[in-house]
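Structure first, then comments.
Of the protein chains in this complex, all but one are displayed in their positions.
Right after this comes chain A.
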Amino acid sequence: MFLIIGKNDVPLYEANLGTVRKEIGHLNQFIIHAALDIVDEEAANSPNMYLKTVDKFNEIYVSAYVTAGNIRLMLVHDSRNEDGIRNFFIEVHENLIKALMNPMFDLIRGFSQPFDTRVKNAAKRFLI
């Protein structure tokens, strides 16, 4: 489960990338929500965008990446794979900036289908 959260705590994008093997339904959402406070605290104290694993719930980990403009990328996963996740975040970040640079881009209408395809390709390459 992967989620992009905007500056004002608005979810911008959500995708199920199969990074948690066990079927846990909507528990994902709660786990990410619970980790948000920790992410904000760590982001304020670290110059790195990639914050590694910020939270843990039983066997499920939460990794986060916070951009300069405080857009948070959060990934819920059940296996440790720090480098892969870092590369995945960087790839998504790059595509995210490209989407934001588009003057016609509208956060309310959300990301277009090419963005979605790119995120899923990145997930295939780095996470699975």
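Simple rule for what comes next: contacts are C-beta pairs under 8 Å (C-beta built on N, C-alpha and C of every residue); 3 or more make two chains touch, one makes a residue touch a chain; residues count from 1.
Here is the rule we use: contacts and distances are computed from a predicted model.
Of the candidates "Trafficking protein particle complex subunit", "Cytoplasmic tRNA 2-thiolation protein 1", "CENP-T/Histone H4 histone fold domain-containing protein" or "Hyaluronan and proteoglycan link protein 1", the chain left out of this view carries the UniProt protein name "Trafficking protein particle complex subunit".
Contact with the omitted chain, checked across A:Arg80, A:Lys98 or A:Lys124, is made by A:Lys98.
On the side of chain A, the interface with the absent chain consists of residues 7, 44-50, 66-71, 90, 93-95, 97-102, 112, 114-115, 118, using the contact rule stated above.
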